[in-house]
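Each remark here refers to the structure printed beneath this line.
All protein chains but one are shown in place.
Chain lettering (A, B, C and D) follows the sequence in which the chains are written, and residue indices restart at 1 in each chain.
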Amino acid sequence: MSFIKRYLLPRLITYFLVIWVGITMIFFIPRFLPTDPVQQFINRLVAQGTYMDPKAIEEMTETLKELYGLKGSLWEQYINFWKRFLKGDFGPSYYQFPTPVITLIKQSLPWTAWLLLVTTLLSWIIGNILGGLAGYFSNRRWVKILDSIAMVIRPMPYYILALGLLILLAYIIPIFPIGGGFAIGMQFTFSWENLLILLKHAFLPALSLILIGVFIWFQAMKLVVQSVKSEDYVKYAKMGGIEEKRIVRRYVIRNAMLPQITGLALSLGQIFGGALITEIVFSYPGIGTLLYNAIFTGDYNLLMGVSTLSILLITTSILLIDLLYPLFDPRVRYR
Amino acid sequence: MQVLKDLLRDTRFRFGFIVFLVLAGLSILSFFSPYNPYLWNQVPRDLPPHWPHILGTNSMGQDIFWKLTFAVRNSLVMSLIAGLVSRVIAMIIGMIAGYKGGTADRILMFLSDSFLVIPLFIIIVLIATMVKARLSLPMLGLLLGVFGWAWDARVIRSQVLSLRERDFTYTALLSGSKALAIVFKEYLPFLIPLIFATLIGNMSWAIGMEITLAILGVSNLDIPTLGTMLQWSINYQALLLGYWWWVLTPVITSIFLFIALYLISVSISEYLDPRMRIQRIGQA
Amino acid sequence: MPLLEIKNLTKIFTIGSIFSRTRIVAVDNVNFDINEAEIFTLAGESGCGKTTTAKIILGFEEPTSGEIIYKGRKIDRVHQNEKERRELLREIQAVFQNPFSTFNPLRKVDRYFYETLFNLGIADTREKAEEIIREKLSAVGISFEEFSEKYPSEFSGGQLQRISIARALLTNPSLLVADEPVSMVDASLRMSIVNLFKDLKEQYGVSVLYITHDLTTAYYVSDRIAVMFRGNIVELGPAEKVLMEPKHPYTQLLRESVPEPDPKKKWDIRIKLSETEQAEYLRQGCKFAGRCPKVMDICRKEPPPYFEVDGVQVKCWLYR
Amino acid sequence: MRTENLKSYYILDIFGKKRVVKAVDDVNISIRENEIYGIAGESGCGKSTLLKALFAAIEPPQRIVGGKVLYRENEKEIDVYSLSEEERRKLRWSFISYVPQGSMSVLNPVVKIKETFKDFIESHTTGKTKEEAYEMAKEHIKELGLPIEILNAYPHQLSGGMRQRVTIALATVLSPKVIIADEPTTALDVVTQRGVIQLLKEIQSSRQNTIILVTHDMGVHANVADRIAIMYAGKIIEEAKTEEIFENPMHPYTKYLIFSLPKFGDKGRRESAPGSPPSLADLPPGCSFHPRCPHAFDRCRKEIPPLKEYLPGHKVACWLVEEGKNAAS
Partner (left out) sequence: QQLPPGIPRNETFIADNLTGRAANPGNFNIWATWVWNDRGIQNLLLEPLWCVEYATGEIINALAAESPKYNSDFTELTIKLRKGVYWSDGVPFTADDLIYTIELAKNTPGFGYNSQMQQVKEIVKVDDYTVVIKLNAPNSRFHTYFLDRWGALRPLPKHVFEKVEDPLTFTFNPPVGTGPYVLHSYDPGGYWTLWQRREDWDRTPTGMLYGMPQPKYVLFITYGGPEKQVLAMAQHQLDAADLTLEALKAVLNRVKTARAWRKNFPWTVNIDPCVTGLHFNTAKEPFNNPEVRWALVFAIDIVEYAANAFDGAVTLSPIHIPLTTAYYNWYFTKLEDWLKNFEIDLGNGEKFKPYDPEAGFRLAEYARKRGYPVPDNPELIKRIFGPGWWKYAPDVAAKLLEKNGFYRDEQGRWHLPNGELWKITITTGTNPAHPGYRNAFAAAQAWKKFGIDVTVQTTDAAATLDQRGEFEVSTDWPAAEPWGGHPDLFRVLEPFHSKYIRPIGENAPWGNYARWSNSEMDRIIDEIQKTAWGDTKKLIELGVEGLKLLVKEMPTIPTFNYPGVIAWDEHYWTNYPGAENMYAQPYHHWPNFKYMLPFLKPTGRK
């Protein structure tokens, strides 16, 4: 009871407040863009050659505004958004009118979710283990080598890194497909073969994400470990003749993990943004390009849908980690 | 000067510093460029490196070396603006929240939480799209600056929070110092290494972000920066046409820039670490 | 008229957020006063509320209730204006426990001296300030030359503590609050500090609120002593009396626990150690009941009032 | 256990500047079985450094520059610094253990106390299961009379005194021959300090092992130590039985140390030694105490006095004693 009242409740309140602020920002910012979804739609039609006489265009503009729910003041639109949102509906996509945004997201989300969750977690785990060891054995040769690799790989413009991998492993040595999420004409039934195909398609995008991710965590973890290493309890454990392996695992890494856990929560939230270039380079069928198109076509509803999802994801992961944190760090209690 | 001498004894710093100096030198060279970076068709197109075009020329008929000098200058200036702006915001917010505590602290930390939680990248792309055409270099720096402070404000706050409990805060109070004086005279020296290290980190972030925005095509491609240089080379398929000098120039330069910044930051933050600093003061 | 009167001072800390409250009565209805030119000791074990009391007197914490009356005037830190604040700063100064953290390790020590003088309007020129500084430094036995333009780390703890006292003296205060000023100073240097307090009192008529858990120095310097336990003053009276014939079982325990530098006097009986701090703070009746060898039923139920025994106030049912 | 001309310096290299701190310089001590050996001295005189050297757990920048540390185990003397790192690691805790200075941060904050016990036990014994390790810890805690619940507590949940006692329990869990305790009570108030000392003493009397106790509180020494060594600026300047030292201190510094302490029932004025301790990186020539010594004479300024036995079991390093100018004060 007191756990709920003292710990959960305040966090839940902040949780909802932050969601509200985030969504409100996302609602208003694009509406100050000069991009007008109705205009964009019509422009696409005429630019592609559809013949519409000028009068027809004017009439169509009005109809579309009506259909898109873009009549009425910003405030009314905002209220409407919330009404719909609370029912779990983001309205129709403008770009793909009249398909509901939810449908679009449902199609793309699983791809992004599986690719990015797996790579984020994997790079977090690998990066932290490597960084932990490197921080502890900071004078070893392999650490220096790894350090240099990290220094070069990490600052690579991600696009170039991804493209380079693609050219290397799909063109020069063609072992992986040059794009897509699965084989053409593949049926989505479970079989080991299909799973293999899925993995093969996910390999390059995942590799590119993991390469960068691992080294980001590697560098961060290494620094943390180096400072934990000079903590008294580590020195004491060493004096006490505790085996090195044990010290690394239970003293150094356990303690150095704490800030990294928070870091993980934060990085989970930037997943959709991170997906963008990956999807562009590897033509991976995720939510990133959906978002990208939404931005450029003024598809507010789709934009709202994706961003809201992103906000929910990050706040929830932060909340969860906040709630779980005391399990990792007993000093933080459920007061 | 002494500081620099000390730092230069560190190999990492020496390397980072020399690279940085070379890059800074490059950006100064831009003032003596024989070519206007905004004009095309100045030199023969698509030539590999050779004298006098030591880094070759691009498909627009520009000399890549001289273009690079502008790109480095602009990227540095932009990242510096971003870094400074976000440092100032982080410092103000972190210090007020840490020192004042109470409601001010709660509100400010809520604000910073919100900034941590919103999908930053999406918003930056959105805003960049919105203002792109008018997105001058300082504007871009400002934009990135406004979004890059939240985490560091938290760190500064927690530092101030712990400094506030140290006895010398009370000594200062007893000496009749006011809040502002305490924050600046007493706390700032402790925060400087942090601010400096995060400034460099933030600069790296800003340069990286600029490159990403450029690759997505949402920054002003007219302004020569490392990002836009890369973007043009990608657009013109330099990679596949074998114009390696065009792609590699911005890529390698930015990698060197990042490495230099990273090494400098690691070395300086170690040097400025209060524990080390006190030791040095002790021996002076 | 006493210099400083503390009346019914209470400080309650609430831990947790708006939604939860754990209350710790760190200072529980404390009353005492300090006379002019007197060294008054506040003694007690770790976490009993000594520092909190000092902070309230210095205005770094707000009391939950109670009054502080200085020279007959009630001090109201909240509604104080800038001028009053400065005036009080000139009257009451403090010395802290850890000399190394008293000064910012990244700033030169003399900066605090000039700041004190300029901020509080005691000196307006550098020459004047230097003069005052020289004078105060010589009072603590440190020369201006070895002091100026140096960082705290360039001094030993004893030196720093003396410098810290010198800084406090700059304003010619009437009251010096010294929170465990010697507990971090080497035994070999300790006496030089304690003697300073004695000298200050004798030569300048400065009163000192000496907070410590070191009863031997307390005995050595102080005129009167109050023993605190978990927020309460359990015994208050002349130092000689309280320490030589302790009345309250807690004072007795304290007194016995002081290791005397005499190999012939060794401890023999085993003692019971405290439960957690919080548990004792939250105890209903007498807070010492849990550890008291002479505990009675009533002790667990009702907090004892003060009984006057032999010129000493004792908060213990034994003296009912 | 004894040392031979032990020298342990800190060799620092701060951004290229070399600096040598002679924290332990030419120390010869020998500690007997079943005794409590006290080491006293002011802050920074090298007590902890000496202990670390004795414990053979030195880390850069600390170095052993010269001399030997010899342990006597099963009637054999072994020179610890000639052993391999792994052999040394094995000696720790089973033969010699260490109670660190300040217990605030020496316990792993994220695991329960019993886990820490487990780590120490498992690292030094073989073939123990997890349960056996816990059982052993439990037994030990019970034996020492500490509340058994602490095993299930996290370090931050314990008070300072309790934590210090946990480190003592931890140091004694494998019944080592020698326990080195570095200022185990300095941060504690008197009542708690008494509890801790009480514990140490009990352990010593029940297990018959050797304790090396460092503290600058002469009161504590008087209470527990059998013999006391006084350290000043990296050197032992006086060593004798406890009673002997308190009754007949010979070195002027020792005298200050003892006579400056106030006592109940005696409000007479007491003075500390004037001045402050020298920096170990930059020692004065001759006797390092001479700048503060009211009796210093020429020889003190030039020559370093050796530690010599003047009375049976009473060693002093002072030219005053050597030259018989024992200025009683």
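Keep this in mind: a residue touches a chain if its C-beta (ideal position, glycine included) is under 8 Å from a C-beta of that chain, and two chains touch if they have at least 3 such contacts.
Keep in mind it's a predicted model, so treat the numbers as computed, not measured.
Q: May I ask you to name the displayed chains that the omitted chain touches in the full complex?
A: Listed by label, the shown chains it touches are A, B.
Q: Which of these touches the unseen chain: B:15, B:35, B:110 or B:236?
A: B:236
Q: Return the single residue from A:69, A:179, A:259 or A:326 that touches the missing chain.
A: The missing chain is touched by A:179.
Q: Consider the whole complex, including the chain that is not shown, and state which of A:146, A:290, A:303 or A:319 touches that chain.
A: The missing chain is touched by A:290.
Q: Of A:167, A:207 or A:266, which residue touches the hidden chain?
A: A:167
Q: Touching the absent chain: which residues on subunit A qualify?
A: 33-36, 39-40, 43-61, 63-64, 66-67, 93, 95-99, 103-104, 107-108, 111, 163, 166-167, 170-171, 174, 177-186, 280-286, 289-290, 293, 295-298
Q: Give me the subunit B residues in contact with the hidden chain, please.
A: For subunit B, the residues touching the absent chain are 38-41, 45, 59-61, 129, 132-134, 217-218, 220-222, 234-237, 239-242.
Heads up, the rule we're going with is that only the chains that are shown with their structure count from here on.
Q: Looking at the contacts, which chains touch subunit A and subunit C alike?
A: B, D
Q: Identify the chain pair joined by the greatest number of C-beta pairs in contact.
A: C-D
Q: Of the chains shown, whose Cα centre falls closest to the middle of all protein Cα atoms?
A: The most central chain here turns out to be B.
Q: Please work out the Cα centroid separation of subunit C and subunit D, and write it as a whole number of Å.
A: 31
Q: If you average the Cα atoms of subunit B and of subunit D to get two centres, how far apart are those centres in Å?
A: The mean C-alpha positions of subunit B and subunit D differ by 50 Å.
Q: Hey, how far is the Cα centre of subunit A from the one of subunit D, in Å?
A: 55
Q: What residues in subunit D touch two or more of the other chains?
A: In subunit D, nothing touches at least two other chains.
Q: Would you mind listing the residues of subunit C that make contact with two or more other chains?
A: Answer for subunit C, listing residues that touch two or more other chains: there are none.
Q: Which subunit C residues qualify as touching subunit B in the complex?
A: Residue list for subunit C touching subunit B: 58, 60, 86, 89, 93-94, 96-98, 101-107, 111-112, 115-116, 119-120, 151, 153-154, 164, 167-168.
Q: Applying the document's contact rule, which stretches of subunit A touch subunit B when the two form their complex?
A: The touching residues are 14, 17-19, 21-22, 25-26, 29-30, 32-35, 151-152, 154-160, 163, 167, 219, 223, 266, 269-270, 272-274, 276-277, 291-292, 295-296, 303, 306-307, 310-311, 314-315, 318.
Q: Sort out for me which residues of subunit A touch subunit D in the complex.
A: For this pair, the touching residues of subunit A are 231-233, 235-243, 246, 250-251, 254-255, 258, 328-331.
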